[in-house]
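Handing you this structure, nothing more for now.
Other chains of the complex are left out, but the ones given are in their true place.
Letters are used for the chains, namely A and B, taken in the order the chains are written, and counting of residues starts over at 1 for each.
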Amino acid sequence: MHDPNSTCGLLTLLTDFGTSDGYVAAMKGIAYGIADCIRIVDITHEVPDQDVFRAAVILKQVAHHFPPGTVHVVVVDPGVGTHRRPLAVEARGQYFVGPDNGVLALAAPAPRRAHVIENTDLMRSDRSDTFHGRDIFAPVGAHLARGVDVARVGPEVEDMLDLAMPRPVFHRDSIDAEVIYADKYGNLMLNIDEGDLEGIDPASMQTTISGFVIEQLRSTYAEVEIGELVVYLGSSGYLEVARREGDARHYLGAPRGTRVVIRHAPR
Amino acid sequence: MHDPNSTCGLLTLLTDFGTSDGYVAAMKGIAYGIADCIRIVDITHEVPDQDVFRAAVILKQVAHHFPPGTVHVVVVDPGVGTHRRPLAVEARGQYFVGPDNGVLALAAPAPRRAHVIENTDLMRSDRSDTFHGRDIFAPVGAHLARGVDVARVGPEVEDMLDLAMPRPVFHRDSIDAEVIYADKYGNLMLNIDEGDLEGIDPASMQTTISGFVIEQLRSTYAEVEIGELVVYLGSSGYLEVARREGDARHYLGAPRGTRVVIRHAPR
């Protein structure tokens, strides 16, 4: 049981609800009613409507920066009101609560313990069919944040839905990659991380995107002139394409899914 | 007096200030300076400029999800600097602080105790004529959240301004209703709640809006196909018109005030 004198945990919220209505605040009110001592942090509520993939990528980028025990509640849920399962997942020392539609999968990879939420004692008694964020996910998250054992939410399941992160294709002297995320600056994140570049000479790299060729792997965009394109390992851990003091997404016309070819020589 | 060792309360903020300037943060700084231990929750700051009715509806939807004792500070205040009165109201076990222009009326219906804020000890000493949110409402809210008795703010009044929520007109086999709120998804909320539909056969309901006829009362939008219109009791407690995975407001060209006719047969 929760010791009321102990500090209780952090609860984060990640939704596509926007902040112009009262939906996010309703979730917070319910959560504070259950766990007076929690701190609540907004990750973002500006996920484009029902964009499960984008929410999953943001959660993966951010979750590991929070302390152990943090509870992440995610409500990007096109299937609310259908038979998709509500889940509470323990992975990497944190908790992830949301629908079983892949949105938790990148941040909470195996090994993990996924439980289907069935225990109505941990939900609002008066539940709607359209707002599980308020009626199921926020209250369950708040209970976890105050120390309730995740096993109490419901039975463990083995078949939590995963999310297909597109994998790069590795050739002898090139990699076929793609854009997986564009941030508000128009910086483009690729499905390539530091490990994928092992043994490659940074100075040999040639990145082709939308017909543009970008030379070298830089360590920061400050190494190129204003307006120039640049490739570097971003703060997210992924390879990024940016335009210094500009918007690479618009400049290149390169939305998510845009193909990128990286030619290279060995170190 | 407030025991500094006790946990103190929740303070919510609901304004039309936006979040691109420092106005909301100034209110928070002042509130924390008065009550170090409070938690502050933003309801929304994106109310359209001076839209008292919309703010009142959002507050009504959300306030009751917060724990007893929560203090709600609302600053949608076209009359700042005129003779409209500043109020602190106790209703339903919570507190509501804001201008006497109706914005508190839907969330804080009678029976209530409304006090005019006159006690300058609970305000900022250096008060402007244009920013009562910072100089009067936030500090009074913070004092209430740390346990100050609402009677200390000033004398009780009986003539707090109410807000005219349009009432539906009930005929023998139809109801004349209207749209009172559209959320960011374009879901339309009507001035009809669950009680208004008592004794009506859900399968018999025919809702006419902007020339479209929508059959039946559903329990969730997942019961219709993508792109179809649907009528259901929303999570707000009101009857809602939505378009599954679409925007009913734009599709129907149906802003607030749009007339809706609901034909029905008895259960």
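The rule is simple: contacts are C-beta pairs under 8 Å (C-beta built on N, C-alpha and C of every residue); 3 or more make two chains touch, one makes a residue touch a chain.
Remember, it's a predicted structure, so these values are computed and weren't measured experimentally.
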Whole complex: how many copies, 2 being shown?
3
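Basically, only the chains that are shown with their structure count from here on.
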Subunit A and subunit B, separation of their C-alpha mean positions in angstrom:
32
Using the touch definition from the top, list the residues of subunit A that touch subunit B in their complex.
17-23, 25-26, 28-30, 32-33, 36-37, 39-40, 49-50, 78-82, 128-131, 134-135
Complex interface listing, subunit B residues touching subunit A
7, 10, 12, 39, 41-46, 58-59, 61-63, 65-67, 70, 183-185, 219-223, 232-235, 245
